[in-house]
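Removed from the display is one protein chain of the complex; every other protein chain stays in position.
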Amino acid sequence: MTKDPAAYLSHLEAGEPDKTFLDSNELIINMGPQHPATHGVLRVILKLDGEKVLGTECVIGYLHRGVEKIAENRTYTMFNPYVDRMDYVAAVSNGLGYCEAIEKLLNIQAPPRANYIRVILTELNRIASHQLWLGTHALDIGAMTPLFYTFRDREEILKIFEKYCGARLTTHAFRIGGCQYETYEGFEQDVKKYVDFLPPKINEYEELLTTNRIWVERTRSVGKISAADCKALGVTGPVLRASGVKWDLRKAQPYAAYSEFDFDIPTGQNGDTYDRYLVRMEEMRQSLRIIRQAVERIPEGPIMAKVAKVMKPPAGEIYHSIEAPKGELGYFVVSDGSTQPYRVRVRPPSFVNLQALDVMVRGQLVADVIAVIGTLDIVLGEVDR
Amino acid sequence: MLDYVTSYLGMNTTPGQAGNVFWALVYIFVVFGGVSVAVVAMNWLERKALAHFQIRLGPMRVGPHGLLQPIADAIKLLTKEDIVPSEADAFVFWIAPLIILCASFTVYIVVPFGPTHAITDLNIGVLFMLGVSSLSVLGVVMAGWASNSHYPLLGSLRSSAQMISYEVAMGMAVVSAILMTSLNREGTGTLSMIGIVQAQQTQHIWFLFKFFPLGFVAFAIFAIAMVAETNRAPFDLPEAESELTAGFHTEYSGLRWSLFMLGEYAAMIAVSSIAVTLWLGGWLRPFPNTLTGDAWDLVFSLVPGFLFLGLAAIAFAGVMRMPKHPYFRIQTMGLAGFGAVLGVIGLVLFVPAVRDRIQDIFWFTAKVAVFMYLYIWYRATFPRYRFDQLMRVGWKVLLPIAIGVLILTAVLGVVL
Partner (left out) sequence: MVTKLRRRYGSGVREASTYLGENYLVLESSITLETLQVLRDDEFDYCVDITAVHYPSREKQFDLIWILYSFARNERIRVKTELADGESFPSSTEIWPTTNWLEREVFDMFGIRFDGHPDLKRILLPDGWKGYPLRKDYGIIQQDQEWVQINLGIESGQ
């Protein structure tokens, strides 16, 4: 059953010098699984000295659904929809990673048209994910209005998804070997319209927040993490980039037609919350740049490679990772030659990023814990799988 | 008996000064009723304005465009189960919202809606207002304590620390305005609310513009401090939902919680009226000096009537835009009726006898209404300050500037 919260923090006691009765002003507070600001069912146990945080412990697993076990009992194609449900905010990226991993195992290439469609949809999803992040993060810090603006703009992306594959959130957009659905009549126009529609909106969000004195004070120097800590803790994604490391899997190990596009990787300097905010805003603009280039020159051709109906990849192991909006999303697939995978391991970016919470909030104030959880951009579906 | 009642009507003072208990009671009821209606209207306006800032509509169902929503809220809160925590101190738990409410409402005794339109005119009016509104801090602490739970206690302590910090800056800003009242021939200033507005009238300048930018800075300090004083955004950390320690009113439900909200809105209107009286010329119409003369007086006196007619026109435009569906018939009729009432009020306000009497009250109320809208605007736009940043702003930014303004005002007052 749920243990006394103090018991969870026993590992923090280990490093403490002689405790006297004067240290008794420490308070252990439980930010329970149901909390308006924890972005899902996350339990954080804080050890406080007044307002200062001495240590944290995250208790996760409230959303554990055993996705990896399920994978061993489904065929490769049957497992495809399950993958969307992990990071439900950026479902298209999950699908992309899985399909590419299996394609690698089968040693086939998706045709160029499919790759372009994949890139467009994935980048649209990146923008949608960042918009959701911005709305909820601003709400946690107290600014109520950006939430509604970003959700209104995110609606347009979800409409495009709905017209394309019928679903808004858990899209199941891609298949192993390419895309199932041809782009609908007017897809390019819709995407082009969106690409022109969004930049003034991003400027609107920036106007509300970037130079707002209160926002800057709430986010500057909050949740600082150095580049060395990031690499040591395995933190990837915008968090790593905001700490100054210019690394993005789309450039370092390109997949799915990214090598054909021209885009920048935004980085920050200090690794604090404000830099992460700026990095993600700039990433939205760079995604628009990629989409603009992609939608101009979608090649004609088939959208699906020649794949057997009953997929039996040769026995072997593969690890493939992509740059999901949250970080490096990896799939480690072990095949034993049968129609069902022998083991699918999902390397979730939010899971590894959440480890860094402890390092990021030590010595900060209680109100910053919520800002830092927001800035890490975790989705509990991915953390728990 | 009748003499007692009618004798006041000839006099030109406030009932308090005239010592007329009957009329004082009448005025008290009128002011109390007016403030309650204002709180109800504020509730509706807040939800509607906030919604429109967030590109949504707000309440639309209960009454046309949600106009009856506050009544529905009131009924809901009144009929809710009254939960008292078992370990709570029952007496303190009961009395805490009452203290806040009484403190917030008592200050209206001295609020001047016009040169004789106040319940009374204490010659220490401003001091009285600041002092009595500070008593609500006591209610806040009592509320947190009586809840017998450490989260509300922490929240109430934070709230009270915030309130008393910003009172200091408020006080300094108020003193600099009071100093300005003494810049007349006799060299005597006044703390009386009516006296302050009359000082602005005789000095022919609103204190907002006096010794520009000093008056403006003092006003700005007061405007910021009053937002912090009433625990409103962006200083609403103690009562924010997404923070760890919930506010001091967590354990209160139903009627008791509504008393807190009533007290909060009443306090907002009260401190706004202090700001309006001290810097914005109270009941004086805009441009009392640059646009003088009977013609301009007439123009400005027509404004209330036109305002209400304008509101009636908006209501009728809304009626035109209502969906033409049988389900909406009652709402359409309701909105039309509301528009009609507004129109009648507007027409009544054109009658000369009414027009002249209503001028002062109207301008005062209009200025306070602008402040109320600003409160809502701040809430929609700004993120929240963290508690230590909040305290830093109060003590290390506002207070030094307020003291500086005070000293400069005193120097300039002597020199000029």
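By letter and in written order, the chains are A and B; residue numbering begins at 1 in each of them.
One rule holds in what follows: a residue touches a chain if its C-beta (ideal position, glycine included) is under 8 Å from a C-beta of that chain, and two chains touch if they have at least 3 such contacts.
Everything numeric here is computed off the predicted structure, so don't read it as measured data.
Undergrad: Omitted chain: which shown chains does it touch?
TA: A
Undergrad: So which of A:225, A:245 or A:367 would be touching the chain we can't see?
TA: Result: among the candidates, A:245 touches the missing chain.
Undergrad: Looking at the full complex, which residue from A:105, A:143, A:298 or A:370 touches the chain that isn't shown here?
TA: In the complete complex, the chain left out is touched by residue A:105.
Undergrad: Among A:222, A:318, A:361 or A:376, which one is in touch with the chain left out?
TA: A:318
Undergrad: Name every residue on chain A in touch with the hidden partner chain.
TA: Its contact residues with the unshown chain are 1, 3, 11, 14, 60-61, 64, 66, 68-70, 72-73, 104-105, 107, 231-235, 245, 247, 252-253, 316-319, 321, 328, 330, 332, 334, 342-343, 345, 347, 351-352, 354-355, 384-385.
Keep in mind that, in the parts below, only the chains that are shown with their structure count from here on.
Undergrad: Take the average of all CA coordinates in chain A, do the same for chain B, and state the distance between these two points in whole angstrom.
TA: Computed value for the inter-centroid distance: 46 Å.
Undergrad: Give the list of chain A residues in touch with chain B in this complex.
TA: So the residues of chain A in touch with chain B come to 29, 31, 36-37, 46, 51, 138-145, 147-149, 152, 208-209, 212, 214-215, 217-218, 365-370.
Undergrad: Using the touch definition up top, name the residues of chain B that touch chain A in the complex.
TA: So the residues of chain B in touch with chain A come to 50, 53-56, 233-234, 236-237, 240-245, 379-389.
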